[in-house]
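This is the structure I have questions about; it appears just below.
Shown here: the complex without one of its protein chains, the others still in place.
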Amino acid sequence: MADLYTVNKSPFEKNSLEDAIRFSSEGASILLIEDGVYGAMAGTAVSDLVAGATGRKFYALRADLKARGIAEDRLIDGVELVDYAGFVDLVVNHDKVQAWL
Amino acid sequence: MADLYTVNKSPFEKNSLEDAIRFSSEGASILLIEDGVYGAMAGTAVSDLVAGATGRKFYALRADLKARGIAEDRLIDGVELVDYAGFVDLVVNHDKVQAWL
Amino acid sequence: MKLAVQVNEGPYQHQATDSAYHFTKAALEKGHEVFRVFFYHDGVLNGTRLTTPPQDDRNIVNRWVELAEKYDLDLVLCVAAAQRRGIVDDGEAERNGKDATNIAPKFRISGLGQLIEAAIQCDRLVVFGD
Amino acid sequence: MKLAVQVNEGPYQHQATDSAYHFTKAALEKGHEVFRVFFYHDGVLNGTRLTTPPQDDRNIVNRWVELAEKYDLDLVLCVAAAQRRGIVDDGEAERNGKDATNIAPKFRISGLGQLIEAAIQCDRLVVFGD
Amino acid sequence: MSDVKKFMYLNRRAPYGTIYAWESLEVVLIGAAFDQEVSLMFVDDGVFQLVKGSDTSESDMKNFTPTYRTLGDYGVRHMYVDKASLEARGLTQDDLIEVAWEDWETEEEVDNIVEILDSKEIAKKLEESDVVFSF
Partner (left out) sequence: MSDVKKFMYLNRRAPYGTIYAWESLEVVLIGAAFDQEVSLMFVDDGVFQLVKGSDTSESDMKNFTPTYRTLGDYGVRHMYVDKASLEARGLTQDDLIEVAWEDWETEEEVDNIVEILDSKEIAKKLEESDVVFSF
């Protein structure tokens, strides 16, 4: 197993996503929630953070994407959407959770 | 007269200082308070923001520098220190105040 | 699995409290044990019974109370954080000479040790904050 | 000169309330008129009388109260923000069926129009926030 | 100074993650009663406030995005968007809501008061304002 990282900050506003990637080990999962879901958008100035992070699996909370009007066809390839039940499963199926606020 | 910009965010954490410089006009004054005072430090990765901003006058709140252990000899040349009374004078002596939070 | 949840922010100002609620609810509905929800920093402001949110918006405090009633959930407000921010139960009112209380039902005020204990006892700690 | 001050954050969590207080005090000591201090967002939490900060720390609420007593300062909490966050005076308690109040002396609850009015009336608006 | 002041509301935060966008909007709505000259500025993550298609049904939050569309009726005359902030987020004007405006007395109409400006133009608008509200 590996760790689950949660990121709730817009990558345009704070470096939490960058940190989560930098300090995570191969095999880690990174879940984007709240304003963190902006990091899942393709075609932005920071898309390469997620698109270029090999060996990490990315998830985004669907409820938070929808609230912000981000359609699924705007997402970076490979980002998987979860609901809160899926969030719980991710927590259970990883060694521990690291919140990068 | 010109506008006074207040910046209270660390320039390592948010782009408020960069914005205040970008959206200010020649002759503007920029006052660094709270975590914003880290923008006044010389020799950092973001020192050029202040050091390279021509036509703007920079101030920093002394109480906030001291609380953070930033000695005066660590500051960028030309940054002027003020106390809260000086903060009030700056507000009075400019057209208006723009808070870049 | 046994989970602990930490909430660092107050209601409405930051979505962290919403995320914590929905996560906790989903975990309980899936049959996991939520050992404790520990409210720290401005998070203690989730535990006031004096809020009156607009009719067309969610009632964050009541949601917690209802979840606690349904699942016998342990909602703990850090005493030090609560004192700084004015969240008071009967005991605190007496100790600190306050003339009113504002704590919501199902919440209790206790020490930081309750967070440490939760972290020791539980399989996972999940933190929600700004 | 006539000044208005807006405070967006609660006490202790963020230094914005400290900055607002020290600025307001300095302005009054210099002989300026502070027409109103308007508390918005979590800023309304500055107006609770139920805080008990540690003895070795500043008492943010009492500082505002003492400043208001000395200079007859108008401290206004936004009603909509106060309802969301559980700050209640007698009128609000009656209107919303609350069994307690927690507003501190010298603070009053009123509408957002008080902020707009202050911005119109004053020579400068100074905003403190997160 | 004239009776009418130029108010500028400076919005730099994403919606929903924090309450600032919504409570700022509440000030604009209330402020309509005061007959000032009102503009809104959207910079940094603030541009996300105007993105179309918000659906909060799964998150149980109040959806306030539609309220922006009505601002023309609340006396808001200009809504400015920072070009650089928009581009950095991969957005274009097509992604943003439209806000119509009409002067009931002169019958002057504007289909959409949402306008994209560059940094220099924004600096000028800020400088020309009498009061800047930040949230």
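As written, the chain order gives the labels A, B, C, D and E, with residue 1 at the start of each chain.
The rule is simple: a residue touches a chain if its C-beta (ideal position, glycine included) is under 8 Å from a C-beta of that chain, and two chains touch if they have at least 3 such contacts.
The structure presented is a predicted model; accordingly, all values stated were derived computationally and were not measured.
**Q** Using the whole complex, pick out the displayed chains that touch the missing one.
**A** Result for the missing chain's touching partners among shown chains: A, B, C, D.
**Q** Residues on subunit D that touch the omitted chain in the whole complex?
**A** 12-15, 18, 22, 54, 56-58
**Q** Please give every residue of subunit C in contact with the chain that is not shown.
**A** 6, 8, 40-41, 80-81, 111-113, 115-117, 119-120, 125, 127, 129
**Q** In the whole complex, what residues of subunit B lie against the chain that is missing from view?
**A** 8, 10, 12-13, 34-35, 38, 41-47, 62-64, 66-71, 74, 83
Rule of thumb we're sticking to: only the chains that are shown with their structure count from here on.
**Q** I need the common contact partners of subunit A and subunit D, sorted by label.
**A** B, C, E
**Q** Among the chains here, which has the CA centroid at the largest distance from subunit C's centroid?
**A** Computed centres place B farthest from subunit C.
**Q** Going by the touch criterion at the top, tell me which pair is linked by more C-beta contacts: A-E or B-D.
**A** Higher contact count goes to A-E.
**Q** If you average the CA coordinates per chain, which chain's centre is most distant from that of subunit D?
**A** Looking at centroid distances, A is the chain farthest away.
**Q** Measure off the straight-line distance from the CA centroid of subunit C to the CA centroid of subunit E, and report it in whole Å.
**A** Centre separation, subunit C to subunit E: 35 Å.
**Q** Calculate how many whole Å lie between the centre of subunit C and the centre of subunit D, each centre taken as the average of the chain's C-alpha atoms.
**A** 26
**Q** Could you please state the distance in Å, as a whole number, between where the Cα atoms of subunit B are centred and where those of subunit E are centred?
**A** 27
**Q** What positions in subunit A touch 2 or more of the other chains?
**A** Expected reply: 8, 13, 34-35, 63-64, 83.
**Q** Send over the residues of subunit E in touch with two or more other chains.
**A** 16-19, 44, 59, 61, 131-132, 134-135
**Q** Touching pairs of chains, which are they?
**A** A-B, A-C, A-E, B-D, B-E, C-D, C-E, D-E
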